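With one protein chain withheld, the remaining protein chains of the complex are depicted in position.
Should a chain be cited, it is by its letter among A, B, C, D and E, assigned in written order, with residues numbered from 1 in that chain.
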Amino acid sequence: MTAMDEHDDRVKQFTEFRQRMNQRILDEPNQVVRRFFSLDTQTYQAGALDVKTKELCGLVASMVLRCDDCISYHVAQCRDAGVNRAEMFEAFSIGLVVGGSIVIPHLRRAVDFLDRLETGDAATPGAHDHG
Amino acid sequence: MTAMDEHDDRVKQFTEFRQRMNQRILDEPNQVVRRFFSLDTQTYQAGALDVKTKELCGLVASMVLRCDDCISYHVAQCRDAGVNRAEMFEAFSIGLVVGGSIVIPHLRRAVDFLDRLETGDAATPGAHDHG
Amino acid sequence: MTAMDEHDDRVKQFTEFRQRMNQRILDEPNQVVRRFFSLDTQTYQAGALDVKTKELCGLVASMVLRCDDCISYHVAQCRDAGVNRAEMFEAFSIGLVVGGSIVIPHLRRAVDFLDRLETGDAATPGAHDHG
Amino acid sequence: MTAMDEHDDRVKQFTEFRQRMNQRILDEPNQVVRRFFSLDTQTYQAGALDVKTKELCGLVASMVLRCDDCISYHVAQCRDAGVNRAEMFEAFSIGLVVGGSIVIPHLRRAVDFLDRLETGDAATPGAHDHG
Amino acid sequence: MTAMDEHDDRVKQFTEFRQRMNQRILDEPNQVVRRFFSLDTQTYQAGALDVKTKELCGLVASMVLRCDDCISYHVAQCRDAGVNRAEMFEAFSIGLVVGGSIVIPHLRRAVDFLDRLETGDAATPGAHDHG
Partner (left out) sequence: MTAMDEHDDRVKQFTEFRQRMNQRILDEPNQVVRRFFSLDTQTYQAGALDVKTKELCGLVASMVLRCDDCISYHVAQCRDAGVNRAEMFEAFSIGLVVGGSIVIPHLRRAVDFLDRLETGDAATPGAHDHG
């Protein structure tokens, strides 16, 4: 198995893990957690601002808070909402300047994820896949 | 002197402080700091994304990182870029959901600042006033 | 006006500010923000864990995230839920050890707020006063 | 080797790594680091608050600061202190609401770890295993 | 009373507050908190690294964690340890680049505090004054 095969395998495992655990969490009888997940979905729906703008905001917020899973998720959502590569890098640049060099390792992984999305190597998280 | 007068006085003092200290910092012979300030200005200029979108991203990033000065600054810049009150609250809602209840005290101050901007009581920071 | 009088005046102004702005925010037609405030209230209601335990968790979370307003709020809620001074300091000690010396300035203000609560000098935030 | 086998293998490797490195750190002649580890152990011992309450506070603090290793550790300690699944999810809900949607990826891993603890698949970290 | 007089008055009030609350905290019978304060003092004593290097590290750490009180404290300690203005600005530049533009408001207050230290307008916190 090559390093790249192993990597793709991990992306698939991760996507499967995310969907399975989200379901597991929503099956639990804790209303606060379930309402939070529902609120999270509502937050990015079109309103006064369109989905593209909201997802860009979510992406930059995830970068400055340095959460790889959240960054990957919003990169995929941004792409689905029509954000092109130049726009994506401008969002990255805001995250980098606001959050500082501590963001750089996450930027590397974000660009790698975007590259793989563009070449079809990364699985897109489903529309109801939180965070 | 009423509480409100005292408050407005403080806004004026703060704006004056910000401009004076930015100048003081830029006068210092430290090239890294000066280049960083220049880069910060460049980040929000129109490119693939327009100024409005970039300022909204800067606002949400400032909220989740919980910096009042940065939030006030980007609220004012957003308003100058044409963001209306409903759009501003949608940006606030993203910051709140991503960042959690710890953002609430900053949301209160952000709404207060926006209210005063709309009634003309708050001084707008100048265009080159960093952070 | 003495320094202490001025200080108490500020506590009163702050409490008034918090209640006024919470109302202002809830009057706004943004459903995500309103649902978040409602969820925040629900989070600390008695369930499998009692209110005292939940408020202690909220206090320690506020300390490690270093938000003075949230710390003051949860110190008051803890006291209302029957947390005594020795218990409060054990919660403080967890926040200090998990969060590090960067928490110390917030610990000073938390102890000052607790002292004033115990001598009746600090206004207790109302039960529905978020964050 | 199946994905699940590989995963369990990693849990075992991680536990072994943690114990080996803690010993390595304590063998080092740096008194500040050693005193900190000792203080960390003392923090969660029964006092005015019982161990269960303290571990719940440690768990919520770890969630809002988003450290997977610390979350796993406190989930295991909570379980040893008698925290049941419903109580654990209420602690999770506090961490989620205070810390926001950025906590969700860590919540997924926390629930997965709890699931495996309940089915006996996860190794419990030892009582003196820091952080 | 001029704005500047009011400001100096606040510095004095703050220093008095810090010393009074530290004493109040150390008088409390909580051994974890007291041991933490003692450990904090020990951390910056000369060892393999000299005091100047340790204080510079403490300053940069305080900047990226964005705590004004801690920054002021370490700026004063650095100055006592012989750090000159050019060296201080290089430490500031590291904090700024690692931590990003969100650090800028704290940098303004750090430079203002340093200016006042150099002109004798700011009170130096005492040697045993934590955080």
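We take it that contacts are C-beta pairs under 8 Å (C-beta built on N, C-alpha and C of every residue); 3 or more make two chains touch, one makes a residue touch a chain.
Only a predicted model underlies this, so the values are computations on that prediction, with no experimental measurement involved.
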* **Displayed chains contacted by the hidden chain, counting the whole assembly** => A, B, C, D, E
* Structure fact -> Absent-chain interface residues of chain E come out as 39-40, 43-44, 47-49, 53-54, 56-65, 84, 86-87, 89-91, 93-95, 97-99
* Touching residues on chain B - with respect to the absent chain -> 31-32, 35-36, 39, 42-43
* In the whole complex, what residues of chain A lie against the chain that is missing from view? -> 3, 66, 86, 89-90, 92-93, 96-97, 101-102, 104-105, 107-109, 111-112, 115
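Heads up, the rule we're going with is that only the chains that are shown with their structure count from here on.
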* Structure fact -> Contact steps required, at the very least, to link chain B with chain D come to 1
* Structure fact -> Greatest Cα-centre separation from chain E belongs to chain A
* **Same vs different contact residues, chain A with chain B, by half of numbers used** => same
* Asked: By CA centroid distance, what chain is farthest from chain C?
  -> A
* Asked: What are the residue numbers in chain D that touch two or more other chains?
  -> 39, 43, 64, 86, 89-90, 93, 96-99, 101-102
* Pick one for the touching-chains graph, please: line, ring, star, complete, other. => complete
